[in-house]
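Only one protein chain is missing from this complex, and each of the others stays in its spot.
Right, chain A next:
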Amino acid sequence: MAMKIGTEQFKERVENGIHDDFMRGAVASAQDGMSQKRRAATTEELGNWEDWRNHGEEIRQHVLEYLDYYLEQLSENVAKRGGNVFFAQTKEEANEYIRSVVQKKNAKKIVKSKSMVTEEISLNAMLEEEGCDVVETDLGEYILQLDDHDPPSHIVAPALHKNREQIRDVFEKKLGYTKSSNPEELCYQARVTLREKFLEADVGITGCNFAVAETGSFCLVTNEGNADLVTALPKTQITVMGMERLVPTFEEMEVLVSMLTRNAVGQKLTSYITVLTGPREELDVDGPEEFHLVIVDNGRSNILGGEFQSVLQCIRCAACINVCPVYRHIGGHSYGSIYPGPIGAVLTPLLGGYDDYKELPYASTLCGACTEVCPVKIPLHNLLHKHREVIVEKEGRAPVSEKLLMKAFGLGASSPALYKLGSKIAPAALNPFTSGDKISKGPGPLKAWTEIREFPAPNKERFRDWFKNRDKGDKNS
């Protein structure tokens, strides 16, 4: 799987999303539930949540400011502990490096814990090409993988769009499962199947929630404990991280992990916070004999230092996705990217270009719900707006009709005389479309509006005329 999912155009994807009643019901109830849990674990429980947000933002901004320094420090410390570090500028470089490790180990069986960056670089496809049996061990990701690589629709809860009946059907088809759709029974089946996979695996691959520069450690946050097994059992471990996912010391890690879990799942801490430093040492009873850290750039350097830099502050908590009213109705697949919702609409065009993703920045009402909840204060709605500005003014990709309309707007709105004239003749101009006090079938840009709603007919007496006449002494009109 790459960052891009599906081949349909945006409009078609949205149409599919809107007509997927089950998905919409699941998303809406997940959003309501998650938002309530998040509020309880942040603003309500901590009280000084705004201080936390400021602190979180400060940490992330500091890291981005000194990213080169911390990356170097991290690399040195990983190497000092006997690990190997590879810096991949592109996804191809990352895949080639991982391919070479897998080949050298003659590895055929691989287990993975959940990682968005490995999805971004299409790692599984490469490994399958190599003839490896790659198994996702996060339950959500496992379900999707079994279901013929159905793409994730949420960055924390990837199988959010599936219900338990659908999951049961997938298990039946792929695993010969015969029991009910009871979640406990389904989980048990997954556990039994996955346990074998853990024990057999030659290589374990993980993502990275945060790497700690000072010690060369990295941390994984899960509720299932699968990352513990991925990192404890296979002899070789490969950890893949986006190049911005690090913190200076454990002190900052503690703050951000707490913010991540509170925001992502409304928990003080998740069931497992796994922190590992390099390969197994002499007295360790488990852990990999060989450790590789692959640091992935894949377009992130281009974002650094520019007007979109703050998007790299993201800690992938999905709080913005859980409050987005657009995501609520169209679901994750509509975004055409493994990164959906507001964060996806900002990040995806930066990593994947405007050719495939130019609609995403417009898939927002700029309501600001995302910005309001972001724990590290990424001004998401401003960045969406910034994309629009770039699309219109730098890329010149806006439709001609829109450009003309906006030119007319610029002209009309900047000249009081023209504005007054325009607003005065509007009732007459719209008269053919008007019935009573409303327009039910509007022309031009009003067409899309009036397809589903009434548009008010312009007042015959504008407010300004009323005010003027009234000023002349007619105060009772």
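One rule holds for everything that comes next: a contact is a pair of C-beta atoms (placed from the backbone, for glycine too) under 8 Å apart; a residue touches a chain by one contact, two chains touch by 3 or more; residues count from 1.
By our rule, contacts and distances are computed from a predicted model.
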item	value
Name under which UniProt lists the unshown chain, selected from "Fumarate reductase subunit C", "Putative DNA-binding domain-containing protein", "Lactate utilization protein A" or "RsbT antagonist protein RsbS"	"Lactate utilization protein A"
From A:E92, A:E307 or A:E461, residue that would touch the chain that is not displayed	A:E461
Residue of A:D148, A:D355 or A:E393 in touch with the missing chain, whole complex considered	A:E393
Residue ranges of chain A at the interface with the undisplayed chain	11, 14-15, 18, 323, 325-326, 328-330, 362-369, 371-372, 385, 387-393, 398, 402, 406-407, 409-416, 419-420, 423, 426, 438, 440, 445-449, 451-459, 461-464, 466-468
